[in-house]
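Removed from the display is one protein chain of the complex; every other protein chain stays in position.
Then we have chain A:
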Amino acid sequence: MTMICTTGSQEWEEEAVCVIMCASVKYNIRGPALIPRMKTKHRIYYITLFSIVLLGLIATGMFQFWPHSIESSSDWNVEKRSVRDVPVVRLPADSPSPERGDLSCRMHTCFDVYRCGFNPKNKIKVYIYSLKKYVDDAGVPVSNTISREYNELLTAISDSDYYTDDITRACLFVPSIDVLNQNTLRIKETAQALGQLSRWDRGTNHLLFNMLPGGPPDYNTALDVPRDRALLAGGGFSTWTYRQGYDVSIPVYSPLSAEVDLPEKGPGPRRYFLLSSQMAIHPEYREDLDALQARHGESVLVLDKCTNLSEGVLWVRKRCREHQVYDYPQVLQEATFCVVLRGARLGQAVLSDVLRASCVPVVIADSYILPFSEVLDWKRASVVVPEEKISDVYGILQSIPQRQIEEMQRQKWSSVSNPLFLPLIPPQSQGFTAIVLTYDRVESLFRVITEVSKVPSLSKLLVVWNNQNKNPPEDSLWPKIRVPLKVVRTAENKLSNRFFPYDEIETEAVLAIDDDIIMLTSDELQFGYEVRRFQTCLPTHLATMLSRAGGAVVRAENQGPLPPRPGSREGSTFASSPPAAWPCSQRGPEVLSAEEAARRRPYSCVPRYKSFHARTLLSSPVFTEIQSLQVQGSWNKPLRGRSTLLDASIAG
């Protein structure tokens, strides 16, 4: 039976019938031992009934699962049609056309943010118009219906979280009219086609993608199709046409390197120092480059179109220097720097090839807006040289130190990771907040409170009462001290409660201390605070901050009460923590052991920032162990609502 279940529905049915028949035939001959003896017709009846019920059950089960298996296959989900079958729209010759692009557009003038209210997952919603074929009055198509790249682009949007099929909820609208290449379309009619889109509304919130703008003879640097307020993601913007903060500059897609698999190549010196691989270079510039090659010999390679290739060789994949033939784009990997020179258009597809080959691009295209320059710092991955200086390019590149070249080759955009980067020495007047974690050792607790309250820089004392079964002592029993004292009752008995960012902590510095640390003198604590104040070994991770305790203090923990050190206690010439074992030097696996120590450490002076920031720090992979150790979900549940503040304020 189980085997049957796995086959298709039609066969399954026939085989099921066969089994019923076989069963009855079998019985007629010998009679199965399993079926109790009874009248023949009754037996037949029961067997048949049993089989039918069983089959019914199986069938029901199968229908339960069947639709899901169909669902998961993608061809059921999305329509499968041919591009040739799309509906045809006839554009009358006098249909309205949008106005020319508005150069003064900015997000707050031309973009309608009110349409972007619906954005679950913090992602705006993008709608794609369905594909149509536009023809003019005479039935001549306006453009190619859609190119392969534009289809891929729209598929990518459709597969992303940004996509919506609900036009009323969309924030951005992407027309399916393909304007990637201006040469393949009729400008006026394409504009008319844009104008009749159902939500066009002067192009507000519409996004057009274009890679090859302009056409002969003047080659505009932005799409010539009148588009009114529509946003343009274009390749080859110049500073004159780019609307800062509104348009997006994109790279020109290069089919050449997309089809070729280039091996990874690490940084380091390469065979050629400078390479020019473009074929259409203005004669003036080619002269300059040839002069460079003549002057610097082997280290400069200037390639050109091949003239004598045999039949059947794809000429776009070959570049030549005199009679030597090179494979393109593989040759790019042989060079440290690759020239990306402006042609008629500013955006050159060779930039994509060069970056893929991890060759450092030398961009020689005045006024070109580099792709995604709004968010990328191109200075760190490329060299921009003015067109005027093309003959000096070799000297300019020679002056770049090798280390910088390697960083450029890696195209590594490292970022600042230190959360506290501003050197700030807080005023001493601010003082620190002491947090005493206690369970029920009231006597010892009171001694600690009395001792800590003698420290001149103490500004507030916070007692974290970790015992849920017992109430803290009466107000009148607490020691009378000169600073405000507050008691926080916690909902759960956890060691990590001491690191919760309580609102009562108003100072940057926090002293975490256990209720049994009675051997510390107020001088030692005051010094610990001073260390923290001046100590700007900036924390890069939690362990650092925990061990940032005043150094003298750490030793106290290891060796019990501090022996009196003659000469070290006058003034503040206390010895401090050792740089050899300085927390900043602890990275990698050491962090965990330090953390382990920190967990057992009876007290430490930490910045308030730590508790403030703990969630982020804990999320780094190094801290997984700590997370399981001490967090156990407590960071995620705000204690604020549950902690009851017992105001045992014994203010001085």
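The working rule: a residue touches a chain if its C-beta (ideal position, glycine included) is under 8 Å from a C-beta of that chain, and two chains touch if they have at least 3 such contacts; residues count from 1.
Here is the rule we go by: contacts and distances are computed from a predicted model.
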Should one name the undisplayed chain from "Exostosin-like 1", "Distal membrane-arm assembly complex protein 2", "Sorting nexin-30" or "THO complex subunit 6 homolog" using UniProt, the answer is "Exostosin-like 1"
Of A:Asp94, A:Glu264 or A:Glu284, the residue touching the omitted chain is A:Glu284
Out of A:Leu172, A:Leu275 or A:Val350, the sole contact with the unshown chain comes from A:Val350
Per the whole complex, from A:Val142, A:Leu275, A:Leu292 or A:Val385 the residue touching the absent chain is A:Val385
